[in-house]
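All protein chains but one are shown in place.
Each chain carries a letter (A and B) given by its place in the written order, and its residues are counted from 1.
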Amino acid sequence: MSMKKIYLNLHKCLGCKSCEIACGVEHSSSKELFSAINEFPLPIKRVSVFSTVSHCIPVRCLHCEDALCLFACKSGAISKDESTGRIIIDSEKCIGCWTCIMVCPIGTIYIDETGKTAVKCDLCAEKEIPVCVLSCPTSALFYK
Amino acid sequence: MAHNNNFKNLSIDPTAVKMLKKAEKEEISIVWDRYENMKPQCRFGELGICCSICNMGPCRIKPLKDSAQKGICGADSDVIASRNLARRVAAGAAAHSDHGRDIAHTLLLAASGKASDYTTFDADKLISIAEELGIKCESLSINDIAANVAEIILGQFGSQSGEIIFAKRAPKKQIERWRSQGIMPRGIDREIVELLHRTHVGVDSDYKNIIYSGFKAAIADGWGGSMIATELSDILFGSPKPIRASANLGVLEEKMVNIIVHGHEPTLSAMVVKASKDEELNRLAKEKGAKGINVAGMCCTANEILMRQGLPVAGNFLQQELAVITGAVEVMVVDVQCIMPALSEIAKCYHTKLITTSDKAKFKDTEHISFDEENAIKTAKRIVKTAVENFQNRRKDLVNIPNEKMELVAGFTSENTFHFLGGRFRATYRPLNDAIISGRIRGVAGVVGCNNPKICHDYGHLTLVKELIRKDVLVIQTGCSAIASAKAGLLKPEAAFKYAGKGLREICEAVGIPPILHMGSCVDNSRILIACCEMVKEGGIGDDISQLPVAAAAPEAMSEKAVAISFYAVASGIFTVYSPQPNVLGSKNLLNLLCNELNKIFGASFAFEENPVKTAELIIDHIDSKRNALKLNPVMYEYEENIP
Partner (left out) sequence: MKYLIIGNSASGIGAAEAIREVDEKSEIVMITDEMKTIYSRPLLSYLFDGTILKKDLYYRPDEFYEKKKVDIIYNKKVNKIFPEDSFVLVESGEKIFYNKLLIAAGAIPKIPNIPGIDKEGVFSFRNLNDLERILSKIKTAEKAFVLGGGNIGLQAACGLKSYGIDTTVVVSSSYLLSQLADETAGEIYKDLFEKNGISIKTNSNVTEISGDKRVEKVKFKDGTTEDCQILIIGKGVNPNIEFLKSTNIKCRQGIEVDEYMRTNINDIYAAGDITETVDIVTGKKTINAVWPCAYEQGRIAGFNMTGLMKKYQGSIRMNAAEFFGLPFISIGIVKIKEEDYEIISNLDKEKNIYKKLVTKNNIIIGLLFVKDIDKAGLYHNLIKKKIDISPVKSILLKDNFNTGVLISLIKKDKDLLTEDVLSDII
């Protein structure tokens, strides 16, 4: 299984939150910044930059090897793509029971714009490289 | 290099593409590389919703679903975006106005005999301005008149009350709008200072009030500082007259000592031109193996010496590094504004000496020859001599001057331009107004502003102006925008045959002018305001600038000055399309104010559009709506939809 993941060079993150915006825009319906911020409901980003005592950390789904959300999902909406290792939420199948939110230890699963289903990082399914990585001005995030 | 060799996406100027290739070969990183390296650019900044005005910050408003909707002080996206924008206006107005102040100061020194190198006043213009200022000229010498003018004008900067003098040139309705809105400037410096005060943390927290204050400072620029710079430069250096010249990097001469004057103020450049004609220096040049001394301009300095002396133009803003990269520039002498800090590093890759001259603008590790008006020609000669002596250091293997250069006609002003339309002996705007009324000309558009690597170099300008003249809009240009047209051959009278619509072509043919008129540097946008006043005065196409079938655009805007210009254009009733958007899209309310609500106040508003074809459509629609409102005849000739 060739699993590409997003990695973080902790010392390079300056907390500019470019990844947050890029992510929100990528997951908006227009996929364009100026339209996205005027959408209703507003698009939901799936990465958040937080600060620890001395660092900034963009927190996003890690697509865990032992993904608690996958184990906890009652509806079968969460699955693991065997070839890429991605943990994916099928929004058609998700019934919004929020069990995945309850078990995600780093809080990277969000309630979607409509309040009906759970969403999270999909490693930008339509893109070769996730937009958070592309948008990072310091290359703190990288994909390999 | 980051841009994958696809230079044609970066510039439509063939000289730029050639120099980009040369730069790549020589591993020199230039503006487009730095732009690539800067990507991704901060989207908060792009939206205008980050604030670092105070020390509690930096703050950012989160434009997506999130909790941080207010800065630490409580400023929301409206306040933050409007403060940021207003501060740009302040800086832009400050730059223009300080330029104007320097010219006024030079005039005063010259008049009192302290700057004896500036002697040839344009007496007609001097007297007409003096009379406008209420000076009784009969009993005074030219020098005394000049001194009086200079003093009154210098007083405009520090004036604390009343109304700035040149603003009263505006049509009545504009003045009424400004007065009723409380934005008639009292003094130039005062409005800029007050704007900076208002945008200090915890002062003005009403985005509309902040923006109106921005308009006040901008009016103090367009109808103050900039207009002063234009008018007094005309007095000091002579009013421009139509003049032939050439433009693009091809104006550099392989066998001559090349000096590029770059920046904005004509005070120095005019003296360098003078010094370059000095016999002794030319003899020295020949001794050093050169055929002579060639002075060419860059950016608005180029426009100043082009308009008045017909000197060649090397290029516009994005070509300043490329000029050095030709390897054939002995000295690049700079004063203020739009001079890339990168030049000092790039000059070191060649024999080129970068010389700074303004004490306001020094570069690290760069030779500084402080320029003062009292020793103008002496300083200029020293600079020219440095260039001549540097000729022998030129590295032949690194020299590659693109051969492209283009003929052009420049030197139009609000006073002389439309004299042409009326024939040489009828100095009136009547023929222009008549041409508009009859529908031969659809309207007039000012296309101005900078270059910006976010937009393919010159593409925005050229696409827009070609669209406009094709649809019978007479285009007037200044600054780097005019240089773009010059390089593309659009400032030749013959361009009318190739590019202009039928109606505009008829006018150009009859009068012998190009379809696009070059009116000078960026402070000379004030000439466009005066032209609008004259059109109103002439009558028949509206008694308020906002009723005229006119519009403006800055398709590749870059500097804070461009923001200030767009502000005074809109405040003066001119619909203005600005691109790229000046970081205002993060505030819906601000955007609505700028693009809609201002119509109620000024009769004009902004539009933000990056696509120059769409910009042309917006301008055509606007002009047509103004024509409809004035119940003018339909435009005489339909334009063809798809012109090559």
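Note that in this section contacts are C-beta pairs under 8 Å (C-beta built on N, C-alpha and C of every residue); 3 or more make two chains touch, one makes a residue touch a chain.
Note that this is a predicted model, so its numbers are computed, not measured.
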Displayed partners of the chain not shown (whole complex): A
Interface with the unshown chain - residue positions in chain A: 7-11, 48, 50-55, 57, 59, 62, 64, 68, 71-72, 74-76, 93, 95-99, 101-111, 115
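Here is the rule we use: only the chains that are shown with their structure count from here on.
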Chain B contact footprint on chain A (complex, rising order): 16-18, 20-22, 24-25, 33-34, 36-38, 41-45, 113, 134-137
Contact set on chain B toward chain A in their complex: 38-44, 46-47, 60, 62-66, 585-586, 588
